[in-house]
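A protein chain is absent from this complex, but the other protein chains hold their places.
So, subunit A:
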Amino acid sequence: MSTAGVNSQNGTGTGQTYANGPTQAPASLHQVPGIGSGMTHQPAYNPLQAKAPTPPGLYPYQPVPSFNSSPSAQPLLSSPLVGRPPSHTPPLSASPGPRLPHGHATPPPLAAAAAVSSSSYYPSSQHSMAPTWQFNTVPQLPGSVAPANVPFRGTVGNHVNPPASLPAATSSAPFSSTPPPLNNPQPPGPGIPPTSMHGYTQPGLAPSPGNFMSPHTYPHGRPGFGPPPTGPPPAMKPTPPPPGAPVTSATPPPPKADGALTGNGPHAPNNFNHVDNKMAGQTQPGPPNRHVGHYPSLPPGYQNTSHAGPPMHPPQPYTQPTQPYQQSLSGPGPAQLSPSLAAMSLQSSTPEALRVVNLLQERNLLPPTAVSAPTPCLPQDLQKINCNPEVFRSTLTSIPQSQSLLNKAKMPLGLLLHPFKDLSQLPVVTSSTIVRCRSCRTYINPFVSFLDQRRWKCNLCYRVNDVPEEFMYNPVSRSYGEPHKRPEVQNATIEFIAPSEYMLRPPQPAVYLFVLDVSHNAVETGYLTVFCQSLLENINALPGDSRTKVGFITFDSTIHFYNLQEGLSQPQMLIVSDIEEIFLPTPDSLLVNLNECKELVQDLLKSLPNLFLKTMETQSALGSALQAAFKLLSPTGGRMSVFQTQLPNLGMGALQSREDPNQRASAKDIQHLSPATDFYKKLALDCSGQQVAVDLFLLSAQYCDLASLGCISRYSAGSVYHYPSYHQQHNPAQVERFQKDLKRYLTRKIGFEAVMRIRCTKGLSIHTFHGNFFVRSTDLLSLPNVNPDAGFAVQMSIEENLDDMQVVSFQAALLYTSSKGERRIRVHTLCLPVVSSLSDIFAGADVQAITGLLACMAVDRSVTASLSDARDAMTNAVIDSLSSYRHSVLTIQQPGLLAPACLRLFPLYILALLKQRAFRTGTSTRLDDRVFAMYQLKYQPLAYSVLLIHPALYRVDDLTDEGALNISERTIPQPRLLQLSVEKLSREGAFLMDAGTVMYLWIGRNCHSNFLTQVLGVPSCSSVPENLYLLPELDTAESQRTRAFVGWLRDQRPFFPSLHIIKDESQLKPHFMQNMIEDRTESALSYYEFLLHLQQQISK
């Protein structure tokens, strides 16, 4: 599937190396939403404004002090110089570049303006940037600006998406449009300097793909400059001094350039932008994209010019919070953003993420559509090729310089990974030598720097390595001598086909063993029929090749094996009743080649459900069955799928019921979250050693002690599925879910005998892993199987100061055997900036990732300590980080509960976690449900676990096509996200709650009859049947819209959320209401009360 993806080999053309980028295209999607989220932040500027001194002359200087971060920013700038870069780009040459412009600029008054603008290019200009901002808002010269704006809008969009890296071709179009503005505005000042820079820096650097970027930057920059001169000439004059200062600071850019080198040297102009970004990042790390979103309406030129002038206006952004979102959605040309614009927007954006939000006063914090990941504040060319946040995400998109700084911020540092995600496009590289660092074994990636054509410097350990001869040839462009254009250096996510050095043994075949519970209880639930049916339907879709093997074991109080040897007329059942000393009745033919024995297998599947219809055996010897299965699989490794419907109560690994149903709600603390025996864990470790993974399907109405049984999957890198109260007749929704899940499970991609290693830049180290696997060494996970639905989380710690680093990188390399018997390595590399100030750290916080990581940590805590401990720890996490923000970042103390805009959802998410099934107290929760919820939080990829934590609520009775998405000719309406509070419900409406694995459609008592008849096909609310779990397929626009929306939501995740249609009196209504997180319940605080509690704790 994925392999088919972009073949770099096919290479589109030399020029389009970036075009390879298509792989990253998925990323762009994400980012777009990100922008939208950014929008809301706009108000952040306020503080700045308030602080900004009105005197124009002083202006440039003052902003610096006003920024909390700014002081820190300066040191950073200087640091790059000191850092490694010097070797690459001659700093000298770089500095002259910037200066040149100044020289020109200063003499003539006009030039002064230009100079100011140019200052923006330089990192130092940042300080002035803040004021600039205000300027932008000043609507001067509407006429002249207007033309510029149009192109800019496009660019703005682009900006948002830049990471997306649209094909170069598209980007070019926008560029062409820009030229006119270029001419109009004063070209000399700003435009020239960059070019000069360009020339200087370039020599050292290799020609980079980035080239096309640079031209853009210039044009954009110019238009921007144009407006300023006209607007605030007086202001301008004072500004000149700042530019000078910037110049000195400007030197930093060269180092940046080095960073850029990784991407490719030539971006000199970009470098400037980067610098700016950096600066901006430091001052306000907020993702650049966000800014863009906000300001689209503003003339880009203004933004640039704003530096010079005092803030005339309050920022407009406030009024237009929603705009960004729309833009991002429609955003035609993110790719078209000019770097300079991007830089500008970055700068302006910085305030966004840090805008102070008084949580007690602002009620509507939820963005109208899904919250997206913030974008690291990186130079644009780096960000463009950075790893997709769905695959690799960090809780802090700006890495603190030292552990003490991290401790001060009181936020967890960690990574969330979804390494084996199904990707629509994935570059695959076949080569006999895979280029890796000789000392740390890092795979070559887009963030390494090429010292020259022959040597590259590892970005993790900084060792200088030789470029092998073979790497000099670029298969994409079919050219020689351009190692930096190889796909490995152009894509942050890439897959290698590994040569034989990466095999300890010949790649194993795909082996599937099914272990089925056939006791009376199991037969009663009727799952066997569904399973056999599903497997029969999908037997040809099982991933594998001609060597694929399958086998079956069934068990009750004895173990039944099935001899499927070729030549038998029908499957032969072999029963082993000695469950204490389990043995295999025949050495072979229990696992058979699927292709050769397909008919026998099909016979078996057809007869299996009837075989045990009359069984009276109630006992279950799961432990022995697992041991037998392990013996069967251990020579080859493979996947074991275990279906269990009751508590194992016989033989090895027998368990006792530990749950007292009467204590569910009342118990002060929840017991029995840890395993009762280590039998399953030890077996799992044995399995792991033999490359066997165990997937557990638990279908049961009673207590099954998932806490103990789950270990078998947890340490063997399997997955756990739980279908509480599964019953063929009584619970059709559950049956449907089981069917769909099973289909996905059987047909999804699979990787065998896998290991994943996570490397990070020297100075960082891995603290703890979360997920299903066995940790084999400090950075190595052993994954007997890896599946595309598994997520991982990693806690990081900072062991050495990262003072002299601009960026750090993380690399996850997953080595696996594909179902076709190929050894492959999938490598993801993420690059993040290093910052030195608290405010920058806060501005880069990714609230969803933080919540996800905290959830993982809390699960660990509740197992090792206690649930109440974990709950306290989560609450303290919010209190600590917000109070740290209040005391260390905010300079002006205001009353209320203050949070930076990027963390505004933090208390809400934590409250949601406290009310999540895994952690809630006071509500009757079955132990298995709770433990399963914990498992989910740990191994679901973040994108899915967010919904488990904070469900999404939509009003669906008034869906319209306004703002709808169009995907493959289907129109998908996009209703607004609502807060999870009963006050948002109304009796006249119908509301859809998407809680990840389940969806509820709540029908109000007085729901519009239109909706009832057109969507549900019933005349009145009272005639809506109980237990309705399907939307009837009616031929009406409303029905189509609703189904399209529900279908779209379902398509976004690999598992199948069942839909329940509920009314006021439905049995499931309590489940629906329990998800109303913002409301008060008997045992839990409402959102507002929770905020008050936080405030009280913080002000203590």
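We take it that contacts are C-beta pairs under 8 Å (C-beta built on N, C-alpha and C of every residue); 3 or more make two chains touch, one makes a residue touch a chain; residues count from 1.
Here, contacts and distances are computed from a predicted model.
Participant: Have a look at "Protein transport protein Sec24C isoform X4", "Cornichon family member 1", "Histidine-containing phosphotransfer protein" or "Erythropoietin receptor" and point out the UniProt protein name belonging to the hidden chain.
Facilitator: Listed in its UniProt record, the absent chain's protein name reads "Cornichon family member 1".
Participant: Which residue among A:364, A:439, A:586 or A:797 touches the omitted chain?
Facilitator: In the full complex, the listed residue that touches the missing chain is A:797.
Participant: Tell me which of A:703, A:774 or A:919 is the one touching the absent chain.
Facilitator: Answering carefully, the residue with contact to the hidden chain is A:774.
Participant: From the list A:472, A:611 or A:685, pick the residue that touches the absent chain.
Facilitator: A:685
Participant: If the hidden chain were put back, which of A:765, A:924, A:960 or A:1036 would touch it?
Facilitator: Considering all chains, including the one not shown, the answer is A:765.
Participant: Across the whole complex, list the residues on subunit A that are touched by the chain not included here.
Facilitator: Residue positions of subunit A that touch the missing chain: 674-679, 681-682, 685, 689, 715, 765-769, 774-780, 795, 797.
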